[in-house]
Structures are given as structure tokens and as C-alpha cells.
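Of the protein chains in this complex, all but one are displayed in their positions.
Letters A and B mark the chains in the order given here, with residues in each chain numbered from 1 onward.
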Amino acid sequence: MSDERMLLLTDIDEPGLATREVYERRGGYDSLRKALAMSPEEVLAQLKASEIRGRGGAGFSMGTKISFLPAGDIDKYLVCNADESEPGTFKDRELMQKTPHTLIEGMIIASYAAGTTRSFIYIRGEYVLQADVLDAAIAEARDAGYVGENILGSGHSLTMVVHRGAGAYICGEETGLLDSLEGKRGNPRLKPPFPANQGLYQGPTLINNVETLSTVPAIIAMGGEEYAKLGTQNSTGTKLVSVSGHVRRPGNYEVELGIPSREIIYGLAGGPPEGRAVKCWFPGGSSAPVLTADDLDLPYDFDSMAKAGSMLGSGAIIVVDDSTPILDVALKVAKFYRHESCGKCTPCREGTNWTVRMLERIENGEATPMDLDIMASVQEHIIGNCLCVLGDAMAMPIGSMIAKFRPEFEEHIERAREPLLAAQNGNAA
Amino acid sequence: MARPELKPITLTIDGREVNAGEGMMLADAAKLGDIEIPVFCYEPKLGEPVGACRMCLVEIEGMPKLQTACSTAVKDGMVVYTESERVRGAQRSVVEFLLINHPLDCPVCDKGGECPLQDISFGWGSGISRFIDPKRHFIKPLELSPLIAIDRERCILCYRCVRFSQEVAEDYQLVLLERGAASYVSTFDSHPYVAPFSGNIIELCPVGALTSRPYRFRARPWDIEGAGSVCTLCPAQCNVELTVRDERTLRVLARDNDAVDDGWLCDKGRFAYQSFDADERITQPLVRDGGQLRPVSWERALDEAAGALRRAGAASAAIAAGGTTGEEALLLARIVRDALRSPHLDSRRAGPLPLALQRALADPALQASVADLEFARAVLVLDADPRDDAPILDLRLRKGARRRGVKLALASPVPGALADRADLALAYDEGASATLLHALALALEGRDASRAAKEAGSDGKRVAALAELLQGDGEVVVLWHERLTAGPGGARAARELLAVAAVLGLADADGSGLLEIPAAANGRGLREAGLLPNAGPGYTDAPLAGGLDAAGIAAALASGELSALYLVGCDPLLDLPGRAEWERALDAATSVIAHAALLTDGLRESATVVFPAETYAEKDGTVVHPDSRLQRLRAAVQRPGAVRAGWQVLAELGARLGVATDVRSAAQASELLYDSVPFYAGLSVEEIGGRGARWSERSQATALPAGGPDEQADSPAAGLDRAELAGRRSLWDAPEVAVSPALEFTARPRELV
Partner (left out) sequence: MSDPSAVVRRFEHGSRVPGWDRPADLAKPPATIPDPADVDVPPALREQIEHHMSLYPDRRSAALPALEAAQRVHGWCSPEALEQVACVMRVTPAYLESVATFYDMLETSPVAPHSVYVCTNISCSLRGADGLLDALRAATADDGDVHVRSFECLGACDIAPMASVDGVYVGPLETDDVPRLLADLRSGEPVLADLQLARRPVADPRADSSEYPEPAPEPQKRPTP
């Protein structure tokens, strides 16, 4: 393990790394100089060769996304999605707080490749410390000529503004984020048009996650092809994994994609507490369908997770041990998505609400096993029928819990009904 | 700006071949094949689809997920299924989701029977619900405004009403508050939603959540009939459908006509129908007797009028305004010119304009259409505030600016409601229109305009900026109000306007032109029917010379040179400038004969004979939209009381005075009009139809005599107050509004409405 490459977390706790001085002493902004010496097309070629897939959740190829932006002298935008709000995910927070210049450098290089001249970092409003750190770092970068007009004499210019959100999960969805950045309610938009064609202020917009953009300097430094050798064929590179829940050492770990999942949960994060076993785990944030202990030996990469019926998502593993009733997990998840549904489309708005109502009835002993069938059918009617993926983000894990833990739900229904039935029988007698 | 032209394509929906235009939304294209795809949030009038309700999900070959038909552009060869099991399942589930919190109180809901939610639940829902938890309940209905009630239980959050407020009316008063399942439609801090176009949200609502307070519980859909006509409460002449029950108009709905109104109505048009049945309505002929107006028989009233006019003879004059139809105008002109041999006829509030100029301004090549406002590269709104002058055009201009990037320039002595939308707003002195236009013409020719601009109360730089905005490739439309030509400088202003149009080449380019908002609702039709001192029907030379204009008529009445005044749809104290002059004139007149539906100030004091007039709901006839579109009024309800048709009264009166028109029906009156105005020749009621027909686009348009920049000297200064001449009136300042109880709130101080 120790010989594995680390690109993002190495020495991340070095004092002062958030300052330009220390960052530069460690070779910071060398990648930017290297990139600016190349043509934008060459930089894009490097990014394409790296085959890096987006680290925000959807896993779309970054190089391809950039090449979707139309050429030409029009206002184009780069937006960094720093709204990290998928439950279980906290990797971007660590990067922004401790090495903000890596992100800034990555954004400048990406903007050079994509031909964008204005950039925004949309950071969730709760990340006060991280936003302050970014503001300070951008000011330093501006003073040093990395951000602004004619960067290092290259002719490329870029403005950079940190935009703080105000507490809404849906603003992590890229089009919801754009609406929010435009000063509106963060309602997702219909796609198409995709942001690459019509995004912020109707202009072509490249949106990437913090981790993706923070990896760009490393890709330029080592070369795209070299980077592509890390990880597996379809999931190149290293990935930050946020591990939380019932593990002994919750936190961020950098792994090469393709590592056995057990290695992360047990090897790195220490596994569940003494005497407990893994009951289920979310491999990619709370939106991912749950996997069970049987799936622990699957390689942790995009394709393997998809093949197992779940997803790598944002790379957040939440471990639930056998001391927790599945109903509690389901209720937490469903209530979260009900709270965060923007309300724009019908299946998500009403479906999340209905699901919570049914789960609450199960909890209160007012449900019958038939409610499980209805609940499963409601999830099916949500999946694929919504405007954005938030509805699916609830329906997929809830559906997977009903499918994988149905006996436990049924047992709960029966147990919770006992007092009610007893009272009814008492009345009858 | 290029207008969308659709390439014909063929797609297959449910095994049926459908011919449609490429790029149309699938939900619209399906209708062409007689296939209905249910929708709630989709309403093309509101702009881009939002895909929120998910009702229109369909299966498209080659796409793994179901797609929303409202937002999918059709392509040649596309294969679509709207009735597959997957689609059925999605439709049933969306209906089930929507009904979760809907109270299903259809039996006591005003929308029942004409409710899309009802229809779609019935047609596409499963008929049962698996939702067994308690539904939400709230106090209802609540007042959203003096005109609109809101029932939040029934709301299905389709977003239509808030999109209207935000993206069509752009008043941004109606919004969604909170998030997710807790979202609701509301206003800021309990303020009412009061705005000139607010009533449209009632019609947009696909459920019974937004209802009309004046219409609530007045009728059920099976009690009523819909009757199409044209609203003549202002020059915008929106197409309407009147909801009629037991010969009473209970509601006014939009009758979508993109060429006129885009399917919207202003609140005056929507709610002032209450004036049709107001207590104040005159329903019997009145004759002044012993200082008092008293009800009399038609015979007596007609005799009185005929006698008075016969006595006055050539010392008679006539003025018409408002929604007076072309037919009425023509018959009126026959009486005055043929029977009484008087040349004194007028219908222009702004005062006289040399005939050559009027002909030049009516040149078919110069006539811009309403749609041109939306597709032009630039629009200049000149001395007009569309929100008050022809409200629905305000929405059209906003639409063009928002959706198509039309450059919008305003030039007016007072800031207008469109200021927030304008790319350039230029102020100048009241009454200085001609000088300003002269400056603009200079600037357009690349000459120094600073002196003229300063003289007009503006500055050279602004005028140069305006010239720059108007110049260049692409269509330009100048939307101007009749008041531009008001007063002593009027003819000069018209000449300068024609000069500007010439420099800009407005006559040469399709989609460019001038569009005049007249002061009277059918101002254009009245002029074309020959109700002018200096022109006969169709701007032919006046049959009799020496005609006085309205101001001249007032002076001649006051001095005793004229003795009888015949008014149709006009109260000089309300509709014409110079109140003091008109008070004197009406006092001095021996006879004042009026056709009126309401007894307004001037008539109450001075009329000697009043014929009870029809409202537009009771009327048959022809009116002309500002863009030269002839439109048909069609009677929707019976005339109340003893009210008779205007054409009939005029024909009878004409007969008594010896004018044989042989008009015995509304259709004959129309025929007479079409035969009399040379450029209407060959028109028929059928050709006008429900959508209207623009005479400027017909081959007979060449019958308009050529005009030119007549060099006749301007009339001497009338000495009227400039602001009074300009006559800027609020949309709400109308007798029909004053007697409509629902609109009573508009009489509050200006800042409240």
C-alpha cells in the first residue's frame, strides 16, 4: 500500500500550505507555467489522455466535457462545483481548506484549455472557513499575477469569484447550481441544453468538481498518459474516499481506483467497532443503492460499483453496522431527500413526501406489509421520471433497502403493530 | 430578425404518421396527428418549456429514458409511443402523485367541468389512489388580490402563474415560497397581487387554485356558452371569448390570436364586463324635457333628433370615438354630409392633419404589424406608454426584448412602464415631438443634431445614441401614439416622422414600419370610414370642403355658428382635449344628440337626446386594429331593455332625414362599409373571419390615394395646455372601469394600482 501513488493528500497538513509561499516552495504553480507554455489544445490533449472522470458523482470524462464547449469569441464560464453536500462526502472540504492553491492552479489550467475567461467557485454556505481560505488564496494568486489579466504574459485572462451558497443540497446538481449562482432559487433546469452549450447566463459553461480540478496540476506535471496508468482502465487515477459512519477511523483516504472495497473499509478506516459487523454500506454517498457485506470484496471503481447495481458517486462510503435497524437508515435517507427536494417536478416532490409518510407509519405501527409493495412501486415510479436526479437519489437507495432487507422491514411492521393490535383486541373483548 | 420557419418532416406517433415542422415540440406536433399528450405545466405562451409536471412523458425509440413531450423537439423519422405500458404507468403515477394532496372537491369547485386536472385524471389516471394518509387542509379560499382568490389545497405547483408574473408580465410580484412539498404560491409579506395583467393567471391555472372573485359561483360550465368577439375598450382590440349565461356576460376570457394579443388580456378588458350590466347602464331612449333627461319611446326620440338636425341643417356637426364601428361611422357620415350638407365631422383626438400626410402615414408599405414588434431588430416607442395606451402591446414588447433580444428605445416626455426593459430611454419636452424627430432625422443622416435636440429638451448625445440604435441591418418598427401629432406642431411632427421613416427605409423592408396607436379604440376604423373633416371614406378627397375639426366644432358651437352636435361613443369632456372650451360649447349648443351606454359627465349635463347604445358584447360590426387588421364584433348577448343596434338607429334616422341607405341588417351595413371604402373593396365577413384580415396586405390596398409631406402651414396654436393635448390617461381611467364593482379598488390613489 505504501508504494501507491498519492497525488492530492501528500503532506497536506504541512503548515502554511494554504499560503502561496509554501505552496510555491513545494513546486506549486509549476504546472501552470508548464501548461501556459503549451497551446490550449495541447493541454486539452493531456487532460483527455489522462482519461480522468469527474469526481463529483456522475463520473463523466473531463476532457470530453471540455471539448463540448463551442469554440469562438463568446463569453464562456468555468464553474467549480464546491457545493459538496452529498451526505457522507467531505473530501473537497479538506482540499479547499488545506491546499486551496491546488484548486486555483487547476482552475486556471482548465480555463486555459477550455477558453473561459470568467470563473466562479460555488461553495456551500456552511463551509465558512474554507470559503475564507479560498478568498485569501485567490487574493494572493491575483497579487502574483496567476489570476487576472494576461496571466504570466500568456495572453490568457481569468477572473475568479468565490460564491457562497446558503444551504440547499440541490445546488450541488449542476443546473440547480447555475440557477443559484444567477441569484435564483436553485431549481434544476431541463437538459438539454447542457451547460456546455447553454449554462451560466446562457453562455457555454464548464462545470467541474473541486477534486477533479485539483487533480489537474498533477496531471499536467506527470503527463496525461502517465496519470492514466494509475487505477484501472476505465477508472484512471487516484480518488479521495470519504469514509464515515460505523468505522473506527472515519476520514478521507486517497486510493487508486480499483482497490478492493474491503481494503478501504477495514484496512484504512479500521472497520466497524469491536464486535460489530457490516450490515450495509453506501459506496457513493447516501444516493447510492446500498451494498451488503457480501459485496465487500468488489474492486472500488466506477464500473464495478455500477455492475453491482450501485454507483461510485462522489466516493463517499457510509458504513452501517448490524446494531442499526434498517428502518432508521431508510427514514433518515428519505427525510433528507424530502427536505431537499426543490419541489419543481411532481414525482420527486410528492414521491419523497409520500415515502416518508409510509416509513413513518411503519415506525408507528400503522402499516401493513402491503405498504412495502406500495413503497417499492412508488420508488419505481420516481426512478427515471424526474427532472433531475434528486428523486432517483432517494428512490434508488430506498428501493435497494426494501429489496435487500424486506424480511427486516416486515418484522418491524409486525412488531410495531403489536401494541395497536393488542389495544384493538382489548376493545373487542 | 428571421422568423422561425419550420421544415416539414414526418414522424410516427403510436403507429400513425404525423406531418409536422422540424423543431416543434412533440406535445404540439402530436396534436397535428390528432393525438393528445396530456400536459399541466406546458404552455407555449409562457416561453421555454420547464418540464416540471412530468405529465407528458413519452417513449421515444432510441432513448432509454422516458422523455417529456413538452421539451422534445421533433425530428424527421422520430418514432414515439404515447400509449405503451411504460408510458401509461408513468402517466398513472404522475396523476396519482398530483392527487396526493389535491382535495378532489370538484363538486364545489369553480373549475369543475372545465378543469384540465379533472380531464387528465379521468383520461390518464388509474381511477384509484393508494395514498391513505390524511391530506393537507387549509383555510380557503384566501384573497390573493381584489380580483383573484387562491385555494392552496388545490394547487398542483405547475409554476404557470409565477412564470407569468416573472417572465411575461415581468412584475415579479407572484412567486413560490419555501421549498419542496412545502412550496406555495404567494406574494411578498401578504401584499396583494395587483398588476395590470394579473387576471391572466386565473385562465392559466390548470386547476381551481386561482379563481376569479367576480366569477366565483356564478355559473357551471354546462350553464354557459362561449361567444367570440373583440374587446373595444382600448385600441389594442384584444380577441376575447365572452362567457354568457342567460343573456348576461359573466366572464371574459382570452381568445388567443397571436397576431393581436398573444392570448393575454389586461385586467380592464377582463373585468370591466361588469359595466355591461351595471345599474348605470342606459337602456331606454332619453330626451331632455324641462331640464331633465326623461325616458321616452324610440319614436319620440328619433323624431326629436331628426327634428333638431333638420332645423340645424348645415350648422350640425358630428364626432365619434371609442368603439364606434366602421358601419356606424359610415352611416353617421352619410347623415351629416348627404342629408345635412354639413362638412363638420371628426374622430381624431389630436386635431387635424393634412390629408396628404394622413394618406402617407396610411401607406400600406409603412404599416408594421403587432408581430413585427416581436421580431424587429429594434423598436422605438415614441410618445406612447403602451401599458396605458394599448396595454397588451406592453407584453409584446417585453416578449420581444426578453426572448429575441429586440433593442427597445423609448422617447417620451414622461417615463413609461417599459423603462425597466428599455435599452435606451430619452426624455424631451411635452409638445416638442416635431423638433425631437427633426433632431433624430439629422442624427440619422450623420449631421449635428445637438442644437435641435437641445431645443426639444433633450441632448445631442442621447439623440445620436438613439440614431445609432436604430441604424444598421435589420427591421425597425416605430410604435407611436396619435398624441405625437397633437396640437400646433402636429403636422410638422407627422412630416418629421415620415422623414425619419424614409431615412430608415421603413417602407422598403418587410417587418419594418410604423404602428400608430390611435386615441380612440377604433380610431383607425373611424378615419378610414371617412369621419374626418378633410377626407371621405378611404382617405378620398372630402366630398364637402371647409370641414371643421373637433376643436373648431367646439369653438363654432360656442360662438353660435353651429347649433347641433351629434356624438357617437364620445363624451367631449372625457375624450377630447380642452375641457373648458367644450363645456362652453355644450352649454351653447341647441341640440346635443348622443349614442351612449353610460351617462357620463358631459352627456348628463348637456345631451338633449340620448340613444341607448350597445356595449361591444351586444354589437355586430367591423373595427380596425391599429395595424390595419379589420376585425369583426359579434353580438354575444341580447341587447338589454330597449337598446337598439347603432347601425339601425342611424339608418332609421337617416331615412327620416332623407338618406336612403337601404340598410336593414348588420350584414348590409357591413357590405355598405366594404363597398364605400375603396381599399376595403371585395371584403366579406367570411374573409375577415375570427382572426381578422389586414387590408394593407390585400391587393385592393393600392386604392389608397398616394400621400406626401404636405407643406401646408400648421394650424395656429389652439392655446390648449400641452399636457391636456397629450391626454395621457391611466389604463384604469375609463367610465367602464368606474361602474365595474370588481375594479372599484383601482380608484384608490395611484400608487395602489
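Simple rule for what comes next: contacts are C-beta pairs under 8 Å (C-beta built on N, C-alpha and C of every residue); 3 or more make two chains touch, one makes a residue touch a chain.
Model, not experiment: these values are computed from the prediction.
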| item | value |
| --- | --- |
| Shown chains that the omitted chain touches within the full complex | A, B |
| Touch criterion as defined above, residue of A:66, A:181 or A:359 at the omitted chain | A:181 |
| Of A:53, A:101 or A:124, the residue in touch with the unshown chain | A:124 |
| Touch criterion as defined above, residue of B:56, B:195 or B:253 at the omitted chain | B:195 |
| Among A:148, A:193 or A:250, residue touching the chain not depicted | A:250 |
| Among B:178, B:289 or B:508, the residue in touch with the chain that has been omitted | B:178 |
| Positions on chain A where the hidden chain makes contact | 1-2, 4, 6, 9-15, 75, 84-90, 92-94, 97-98, 118, 124-129, 132-133, 161, 163-169, 180-186, 201, 242-246, 249-254, 268-269, 286, 316, 318, 320, 324, 328-329, 332-333, 336, 339-340, 342 |
| Residues from chain B at the interface with the omitted partner, ascending | 134-139, 142-146, 152, 166, 171-179, 181-182, 184, 186-195, 420, 745, 751-753 |
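The rule is simple: only the chains that are shown with their structure count from here on.
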| item | value |
| --- | --- |
| Inter-centroid spacing, chain B versus chain A (mean Cα positions, whole Å) | 53 |
| Touching residues on chain A, where the partner in the complex is chain B | 168, 185, 190, 338-347, 349-354, 357-358, 361, 374, 377-378, 381, 384-387 |
| Chain A contact footprint on chain B (complex, rising order) | 49-55, 57, 65-66, 68, 71, 89-90, 93-94, 96-98, 100-101, 130-131, 133, 156-157, 159, 176, 178-183 |
